Structures are given as C-alpha cells and as structure tokens.
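Below: the structure, in structure tokens.
All protein chains of the complex are present and in place, except for one that has been dropped.
Per-chain numbering from 1; labels A, B and C assigned in written order.
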C-alpha cells in the first residue's frame, strides 16, 4: 500500500489507527486470546476427587493429595502469564507485520497452547520417584521450545529493523535481545538438571519466574510515540 | 518514555489512544478473556446423565438430580460475572500499568481461573452430609483468595496514587477502597460458617452477590474524562 | 460524570471513543468472548469413536452413528451464532450501560454458556425413543430461558429510553421489540410440541433459525451516527 504518499497531510488520529496500533492489532488480539485460553484450560487438568477416593481418605485429604496439580497449575499459569506480559512488550517495539512474522507467531502460540499437556504429565508423575524426572524433563523441553520460538519472533521482527517502529530506541532493542537469551539458556539448564533431580529442575523454573518478574522493572525503555511510525510495507 | 514532553501541543484523540485507554487496554482485554473463559468452562463440570442412570430412574429424574451442579453453576457464574464488572470499575480509575501491576493481575486471574475446580468439588459433595462442609469450606477459601488478590490489585494501583488517573476523585477512591474490604470479610465469615453448616455458608455467598449487585447503584463516582490523564511512567 | 458540560467544544473523535462505542465496548467484548467460547465448546461434546466400537462396526459406521451429535452441534451452533448477531444489533441502539444492565447481561450469558449441556443431553438421547421427548423438552426450556433473558436485556435497555442512544429511531425500536417476542413464543411452542413429538419440536427450532436468518434482511433501521449520543449517566 502507498500509505506514505498520503501521510503528511493527514490527521494524526488516522495515522494512529492505520499505521500505529492497527497493523499489529488483530495479531495482538488473537495472541491474547490464545494466551488467555491456554492459561484458563490449565484448570481442566485438575480433577475433583472421586467419591470412592473421598470415602476412603476423606475429602480434605483427597483435596490435599492433589498438591502436584496445584503446584503445576501455579507454575504454568505464572509462566504463561509472564510470557503474555513479555509478548506485550514485543509489540511496543514492533508496530508492523508481514506474512512470515504472522506465521512465526502462530508457531510460537502452538507451543503456548501445548502447555496444558506437559503440565498434566508433570502433575501426574511428580509424586512418582520412578517417573518424575521424565515429567520434569518433558516440561522443561516444552518451555525450551517456547523460549526459542519467542526469540525467533522477536529476532525476526527486529532483525535489520524489519518491522520495528522507526523511532524504536536501538539500545533498548539490543538490551532486550540480550535479555531474551536468558530464557532458552535457563530452560536448557532446567532440562539438564531434570536428568538428575526433578526438584532442582523445578527450582530453576521458579527462579526464572522471579527473574522475569523483576528483570524489567528498571525502565530501559525510551520508546517514543506510537503514532510516528514510518512507511508501511 | 518521554510522553509528557510532547503532550501539550498534541491532539486529544492521540492522547486518548496512547495515554488514556491505550495503556491498560491490552491488560483489560486479556483479563476479560480469562474471565469469559473461566465463566464458560463452568458448564463442562455438568455431565449429561449416563444411559445406565437414565434407564434406571428416567431422564427427567436424572436431570433433576443434578441440582447441586446447577446451583454451583449459578453461584459461580454470577460471582465471576460480578467480579468481572468490578474489575471493570478498577480501570475507570487506574489508567496506567507497570510490571508489578501486571503480575498482581496475573495472580488475581490465577484465582479466577481456578474457580471451576472448587465449583466441581462443591457440586459433587453438596448432597453428601459427610463432606458438604469441606466442599463449602474449600469453595469459600478460594473466594477469600480471589477477594484478597482483588484488593491487592486495587490497593497497589491506587496506593500513593501510583497508577491512578490524575483526575480521579480521591473521595470516590477512598469509598471504593472501604467497600472492597467487605469481600474478604464476608467470605471469611462464609468459611467459618462452613465449619458448622454448609447451607449457612452458601447463604452468605448468595447474600454477598445481592450486596455486590446493588451496592454500586448509587453513583458515587464523579470521575472525569479519560483523556485528561497526566504523565505516564 | 459531567460529560455533557464539555461535549460541545470537543473533537468528534474524542466523543466517539468515550461517549459512543466506549461506554458499552467492554461489555460487548466480554459478551462476544462468552458467545465465542460457548459456541466452540460445543465440539467437546462429540466424542471420537472408541477402538472397541470401531473394531466392531468399522470407523465409517461409528462416525456415521454420531449423527445426533452432529445435528445437535449444527442446531446449537447456528442458534448461538444468530443470538450473537442479534446481541450485536442491541448495541446499535443501546450505547450506555449501568449496573443493572450489566447484571442482566451476565444472567443472559449464563444461559448462553449453559447450552453445551442440554445439547449433549439432546445428542445422547435423540436416538432413544423412550427419552428423546425429555431431551427435546429440556433443550427447548433452555432456549426459552435464553429468549426471555434476551428480552429482559433489550427491554430494560430501551425502557423509558433509559440507555438508548438519544438519536435512536423510536419506530425501529418498537419494531424490534415486537419481533423479539417471536423467540419466547416459538420456543414455548417447541417445548409444548416436545411433549408429543421430539422431531416436531426440533423442526420448530429449525424453522426459527430460518426466521431469524431472514427476518432482519429488510432494513427497518434508520439509526443515525454513533457519535451523537447524549449525556451519559
């Protein structure tokens, strides 16, 4: 489209809607939908105690015995929540899309949507010493997949400034690019640790949540206005 | 970002989209998604009568025997619906976000998403005198968790005017802050009552729905325009 | 809020976002979410043939034997789809909300979300002559509930012009009000017919879909611009 030819003499509000938020808006909304659904489906993996079980041990004990499910629920919920918040950050810099970027996002979301399955596996086998390492490894591998695809989405988008807002601060972009390498590295560590000790592996997952929670609190972002994007592809 | 430096000479429509609704927009949309999904998943906990059961007692009786599921469905649906409406109210005052606020919201949503599980437990054990108290207690504890996290989200947002719209009426904010304490207190009462009588506990839940339904009908809100927010973080 | 005091000297784009679509926007989005989820969950009630069943009769026959599930799926999907489209229409006239209106909507959505359950019951018992009438009756009763609540939402919103856009055409509103009475009446007929013949009852449901599909094609709507709403509550 020949957006730029018209852009000078037009009203900023028009700009905003077509060139600014508009370009990535439906992708963001779709991604948010997938995040929200995947995160909410996690609860379906927690099953109410059966009457047989309850009459044997009591309801309170039966509810308490589901602690691996609660633990896995909290871990996956906060992990997906943080990924959602980070995905949010991506679109403060990337204000345009193209076909390849859309498809990289779809593949990324395919890994996000997959999370309820390894979460169920982890919850099921965490109490079983014979299988909990495999459960933690499978879980870690899924998160490696997410982290790698997340990096692909980001790096494709900012690579050679391809889809970057023209006014994006290159220093902030470079800082974020470095930070995002922490994810795959740490999840790889969690996967390796799972071969030896499931709890150590899960501890890394927990630490990583804390890292992600606090790592972006110091505002390195000097991003300028959304409405001053340049020509669109 | 250096939003403020530009804000004086810019058009209000631009203001609106970037500084007003824009800042919290994706958080609101994501939260709405989680609310909508959690509320709709409730129906999956109601199972169609099996042929074996139906051939024994008839379909009408089998359907009627699921009254605890219908009761729990209505209770949880309206509870989540009211929390959605209240969450809506929060963002009439809080027009900005930061990392901590996002994460408090994710934890709050984690409790909302959890609701289908205690709802299923309540429905399953409500007809059973031996376990219905535990079911009602577990349900009440979940709602205490929601109410406390709801207060954390609100209080963090308005605390020292942190994320408050600059024109928010301090009297309205203080009134809302007081009102929101009713939730945790009443759910705590429901939890205590559940130790003695499940029905009394559920009656409190029902009364609380009525309270929330009607408590905000008298408009204490003198909120001004959304487009006159101050500098962004 | 004292919206009106400012409205004369402000830019129409601001008007639009705060007074026009803005007021009901989050309610519409939330409702759309619930509609979209309820409609998509319908497929979870269709279960893949089990290996045991398939090895006995073959996969093609096993798939074909699920025709009641497919029929119920199509019926409920299009019914919810049409209700979504009609709900859409409501917000072309009603441009403001209040607490009661929000809650009436929540109750309406509670009935929409319930649909997968009677759909599963209908699909399960449609092939069984002993129970199919009860299945069709239960299904019809659910749709009566939806239609009545839909009317409550509409009538509360337009009653004494409460939440109506100030420029809404009273003739169009009155026409719509009359039309919406067809729903409860026809579903009541379907319920009564179900007592005698399940197929006749389902035929009414099918006819009603056709009626709703084509009844609004003649444009009676002379609705004016969305941005000229009057003072907000």
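Quick note on the criterion: a residue touches a chain if its C-beta (ideal position, glycine included) is under 8 Å from a C-beta of that chain, and two chains touch if they have at least 3 such contacts.
For clarity, every value in this text was computed on a predicted model and none was experimentally measured.
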Residue of C:40, C:151 or C:177 in touch with the missing chain, whole complex considered: C:40
Chain A residues that touch the omitted chain in the full complex: 1-3, 6, 10-11, 13-14, 17-18, 22, 26, 29-30, 33-34, 37-38, 41, 44-45, 98-100, 102-103, 106-107, 109-110, 113-117, 120-121, 124-125, 128, 131, 134-135, 138, 233
Where the unshown chain meets chain C, residue by residue: 11-13, 16-17, 20-21, 28-29, 32-33, 35-37, 39-44, 46, 48-49, 51, 54-55, 58-60, 63, 73-74, 77-78, 81-82, 84-85, 88, 213-214, 216-217, 219, 221-227
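The working rule: only the chains that are shown with their structure count from here on.
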Distance between the CA centroids of chain A and chain C (whole Å) is 34
What parts of chain C, by residue number, touch at least two of the other chains? 13, 37
